[in-house]
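Shown here: the complex without one of its protein chains, the others still in place.
Should a chain be cited, it is by its letter among A, B and C, assigned in written order, with residues numbered from 1 in that chain.
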Amino acid sequence: MKGVLKSLGATANAFVRRPVTRQYPEMHRDLPERDRAFPILLWDDDIDEPYCTGCHACERACPVECMTVLMKDNPNHESVGGDSRRRKIIDKFWIDYARCMRCNICVEVCNFEAIAMNNTWTGHEVSVYDRADLVMDLPQLLAQHRAGELDEWVADI
Amino acid sequence: MTQPPPVLENEFETEDIFVNMGPQHPSTHGVFRMVLTIDGELITDVTPYVGYMHRGAEKLCETMDYRQGIGYMDRTEYLANFNAELSYVMAVERLAELEVPERATWIRMILCELNRLSSHFMFLGAFGTDVGVFGTAFVYGFRNREVIQDLFEEITGDRLMFAYFRAGGLAWEVPDNFETRVREVLKDSREGLRELDGLMTQNEIFRARTEGVGVITAEDAIDWGTSGPTLRASGVPMDIRRDEPYLFYDQVDFDVITGDHGDVFDRFYGRIREASESIKIIEQCLERLEPGPIVPDRLPRMLRTPAGEVYTRTEAPRGEYGIYLVSKGGNRPHRLKIRSACLSNLQALRDMTIGGYVADAVVILGSLDIVLCEVDR
Amino acid sequence: MNVGLFGIENVNIWVDAVIRLQLIVILMTVVVMGLIYGERKIIGRFQRRLGPMRTGPFGILQSLADALKLVGKEDLRPRGADPWVFELAVYFVFVPVFMAFVAVPFAFDWNVRVLELGLFYVVAISSINIVGWVMAGWASDNRYAMLGALRAAAQGISYELPLILSLIAVSMVVSTDAGRGSLDLGVIVAEQGHIPYIVWQPLAFAIFYVAMLAELNRTPFDIPVGESEVVGGPFVEYSGIRWSMFFLAEYAGLFILSLVGAAVFLGGWAWPLGEEVGPVWQLLLTAGKALLLIFSVFWVRVTMPRMRIDQLMGFSWKVLLPMSFALILVNGLILVYDWPDVVLLASNVVGLIALYLIIDRGITRRRVRPPARAGAATTA
Partner (left out) sequence: MTTDEPNGSAADSLDDTIWGAVDAALAGITADPERGAQDLIVFIPKGELTRGLRVLKSSEGLSFDYLRNLTAIDWEEEGIDVVYHLYSTEHRHNLTVKCHLDNDDLTLDTATTVWRAAGWLERETAEMFGVRFEGHPDPRPLLLPEDMDDTFPLRKDHPLAEIEVLQGEGIAYAEEAFE
């Protein structure tokens, strides 16, 4: 009987304390800065082009083969009168978020620090009605960083 | 004149009922099916069926290089990811003869023990639901677990699939406020343990439901190959952390928690006490933690191992999580076998359950704390 | 034959009955919706959650939304089910609960009908729903449902007896003008005077409370619907409006038994300090006392684990039933020899202590737990 009363006491103790619920869509928790949603591409503001050269390093390292990368000659290269030092540049890039396992390996293998894990709430809220909508193409992958939504830390890791 | 009623040998024709518990049932903890043969409320036979979650993680890892496999380890044991990753990276390290820096080892230890804590919180909550507390234990357990998961998210960037350990060390340095945050979390966990302990342990109804139920003797437990809290509840002090120390477990002081009766209550209470031991271990680790590198100086870009084989085992929250890694040389395993603690623990289910009530089956299954992803891999 | 209704004289008795029954239907529905909302909020609070928050301010319309959803859902019937029994089972659960409201007093002279055998009527009527449970479980062609139904039958019959006996024990010692003993709920409330019977008869209240939890299939006695074992018990195959009627009956039953408990043990509409109060206050007092009981039921629900069937039956037949028989015996002596109420209290306190000791020793220390390993050390 003592134990039963003790149990009742435990719940009573909880009753008088504040609820811990967060009302999710209205109340966002602050994400830690190294939060890791899905991978996105970074934008080189100095030259106004992506960092990514389409070297296929991430594509090869991806455990689930969720990436498709195509490169092209950079039309903005120094040799053709541009101001970029990248001879090759990304042409098309798809990441299938439905398949991505968010392992961070693509970020680690990238030689150009061109890919990063999204750490904003937009990166987490990707529910769609059609799986095909989860295949992100190059403009979508670049949009986040171009809009300046990412925190600074992303390129560090 | 009426005839006297005929005397029947068997007045009623009776037969046992088969009840399919699972694969979709609120208390099978995932997709697990057991066919109960019941005579009224008594169980006369149990046939467990597993395999609904089989995804071939072993085969997948055999087609991948060593780094890519880490993410799959998370997915086999999703309540104790750090322990699973640890087994794997330790196997690779031992084969490749990599030296892990001291700081990385201490951090690994802290994270593994925190993971044990969070896994035990999950167990306490889910077990409360199995015993019939209307969600309260579940919510309490989950809230305490969330605090720990928050910390994990700050460190690794993900709430569940951490992919943080690397062969040789860690993926990146922990945040600056790591130590204070861990201490905060420990404080919270201690309170949470007290709360769950107060809610359940001494409750007479709870004890009536758990004591003497699902008993397995030490000899049977060893023979069935059970491990972890399930084995220790039967009084076998087998704990890989102490018997075959890995990381720096030989440098910290902790008790191996064993039970006396091998019943459901011992398995439950053993976990509560084990969680307190984990807190103790983490505090010792925090004192020993010093700045330093977290990866070896010379780490090849693509890890290759010489031919050989190794079987590493770690004491995961549910028991022995082992990785048997066979390499023919090169950058990927030739054979990777995951020794699942829950698979072996589940084998003993039949012995524990027969003769009990239907309600006992639920409680016994809950006390094994199975993770079906780990069983089926 | 004409009667008075709300101050209007000479209303035809049939019109009167229909109006009163209509009021009861509305009251029941509204109260049940309120109870469901209240339970979710209170349980949420016990679990440090918020409970429903989305529909309306503070989720106040949640029950309404649920009701609409349930009405709109398809009414499914398994192919193997027995169609008549399956569909009739609902009424066997729903109608008795509804009928029991007839005799429950809400305030002085405020009920559908004053019945001289009111207590007897309520208890008798509200035990019919077990038939409905068994019908539902049997007809569903589902093994979980059948297990649940058989559990419900066993449990319902076992706890019916202590429930009735504890109420009888009180009604035996009610002192009226014509001597002791009355089954009229109105009289029982009116004659409690300043001190409610929970003070004189704590043991009877304890037995009543436990049996009430069991009758209502509430934790720790919710084995017929045990979510983690029989996944909802007899109602597992019901959906839509039929399922919601079971739900309605469950909460209405909770309300009725709480009202009866409030009337018999907590003094119903009487103010504890003995002042006469107006009808509105009387209504509030009745509701308040009933809600107090209901709150405690919710509190127990969030805290207690579920008992097992053998423990449940054992507790009823080996503990509660003998104790309530003893109570009847003692009360009978008091009735015959006209001893003062203090003897009542003394006997009850002795009984309560015995009950406490039995629970303390009986439930926990009964099992023999052999050691798993000879000479095992606690920590190695």
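In this section, a residue touches a chain if its C-beta (ideal position, glycine included) is under 8 Å from a C-beta of that chain, and two chains touch if they have at least 3 such contacts.
Quantities reported herein were computed from a predicted structural model and do not represent experimental measurements.
Undergrad: Among A:A10, A:A37, A:M67 or A:I90, exactly one should touch the missing chain; which is it?
TA: Candidates A:A10, A:A37, A:M67 or A:I90; residue touching the omitted chain: A:M67.
Undergrad: Looking at the whole complex, which of B:S87, B:T129, B:N144 or B:T312 touches the chain that is not displayed?
TA: The single option touching the absent chain is B:T312.
Undergrad: Can you work out which residue in A:E33, A:D96 or A:E149 touches the chain that's missing from view?
TA: The single option touching the absent chain is A:D96.
Undergrad: For the chain that got dropped from the picture, name the residues of chain B it touches.
TA: Interface residues of chain B facing the absent chain: 50-51, 54, 56, 58-60, 63, 94-95, 222-225, 236, 238, 243-244, 307-313, 320, 322, 324, 326, 328-329, 334-335, 337, 339, 343-344, 346-347, 376-377.
The definition used in the following text is that only the chains that are shown with their structure count from here on.
Undergrad: Touch graph of the chains shown: is it line, ring, star, complete or other?
TA: Topology of the interface graph: complete, with all chain pairs in contact.
Undergrad: Could you grab the centroid distance between chain A and chain C? Build each centroid from C-alpha atoms only and quote it in angstrom.
TA: 55
Undergrad: Please tell me the distance, in whole Å, between the geometric centres of chain B and chain C computed from their C-alpha atoms.
TA: That pair's centroid distance is 42 Å.
Undergrad: If I count partner chains per residue in chain A, which residues reach a count of at least 2?
TA: Counting only residues that touch two or more other chains, chain A contributes 1-4, 7, 10-11, 14, 20.
Undergrad: Residues of chain C that contact two or more other chains, please.
TA: Chain C, residues with two or more chain partners: 46-49, 302-304, 359-360, 364.
Undergrad: Considering only the defined contacts, which chain C positions touch chain A in the complex?
TA: 44-50, 53, 299-300, 302-304, 356, 359-360, 364
Undergrad: Going by the contact rule set out above, which residues of chain A touch chain C in the complex?
TA: On the chain A side, the touching residues are 1-4, 7-8, 10-12, 14-15, 17-21, 23.
Undergrad: So in the complex, which bits of chain A are touching chain B?
TA: Listed in rising order, the residues are 1-4, 6-7, 9-11, 13-14, 20, 32, 34-36, 61, 63, 101-105, 108, 117, 119, 157.
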